[in-house]
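Below: the structure, in structure tokens.
A single protein chain has been removed from this complex, and every other one stays in its place.
Our next item is subunit A:
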């Protein structure tokens, strides 16, 4: 734990990626295999189940700090992170611990089954004795979600530096459904292991948004265009008569989408498809809002399955007849995919082919892009015909060319403090549009929340405005005098019963601050509804 806390402290003392990688590689060279394994697990968000709920954590922390609970809550709103808040308000023990990270984690796993008296004892004992960074790390392990500015990619780089194993191979080894409780560092990282190969997806190849103009990409004949579907990026794996569905967040989501069970026996074993899971109500592509009803559910009811079925819009094949074919040119992989579809189509309507489009001129590609909203896509994907399937986000062979977002001018009405990097500043905003109430008066109706799109300097300016123009406080939220107008951009729009305004927008964000506009000039809810396709 001492080493791990020192690592976190070092990572906290630099903003330079290379320094972080070096510190992490150093750490991997220092600690034992068990600690390495747990560190990898934690930094890839595979933490043990939470042993104590946060309500109890708060209560017991305030007890030790001898402050009222409301004061703890206020502090938490300002600090923005529960583990950090607890670490700060506990009187400093200034001691240190000799126990290893793995020993702590094993204790925490055992703790889950213990009664409240033992749990409280355990927490108080450790809070009293650990120093600040150990306490912070201890709380982070307790509360989960270990987000500390170390991406999985950065961790993989460091691990590669320490072990000498290629980064792509490590990324592959680290994917999938492994648990530090059931494997060892030797097994997971160092050994070649065929046993758990059956469920393993490939690392996704991700595209950057296009820079400059499409003409810069060279001859249009070297490129395929494809609509960019707005669903859940997924890999569907059929191996040894079993189905595995992986989402891009490296989550195994097979159970959430039972529709795909039909593919077993139809799609040959040893096949991995890359595509997008899309909602398909009434036999046509739905909105992302439709898909929302499926994402959160682990057990899907028959009624929901009937109302909002899903399909896989497939666009690539990564494994064929049990062979990794990612290094083959995209054109050849597509040929295999199309052959597969010809054979299986009638048996598996749950799977659709995402058509590749070929054009003679970039202008025709641009015209196709304009059609995106009609066909319920977000724009186009441009893929080089001879491109291999790479690992992670890489420039050059694949580009996103999204349609320009829809925009509307809205009024800032509520604000909340940001989290993490933005705690202590009001950076999370709620926006409203004009509407008429029953008596015919104009009033502002909330339609979206957004918390990105302004520069740090602008955020500071808006923060100052909010602090000086607060009308009411509701815990961490403040209502503010309607005075500021912002242009809000969003990707999609649909009717929604879950929203007060009756409309749901997708990826709302602040495009710019319209200092030139008065609130009377902001748009109305009707203007927004006009945009629904």
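The criterion applied here is as follows: a contact is a pair of C-beta atoms (placed from the backbone, for glycine too) under 8 Å apart; a residue touches a chain by one contact, two chains touch by 3 or more; residues count from 1.
As a convention for this text, contacts and distances are computed from a predicted model.
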Out of "Ligase-associated DNA damage response exonuclease", "ABC transporter permease", "Sulfur reduction protein DsrE" or "Phosphate transport system ATP-binding protein", the chain not pictured bears the UniProt name "Ligase-associated DNA damage response exonuclease"
Given A:37, A:89 or A:504, the one touching the chain that is not displayed | A:89
Using the touch definition up top, pick the residue from A:15, A:213, A:299 or A:327 that touches the left-out chain.
-> A:15
Hidden partner sits against subunit A at residues 12-16, 65, 67-68, 70-72, 74-75, 78-81, 84-85, 88-89, 92, 149, 419-425, 456
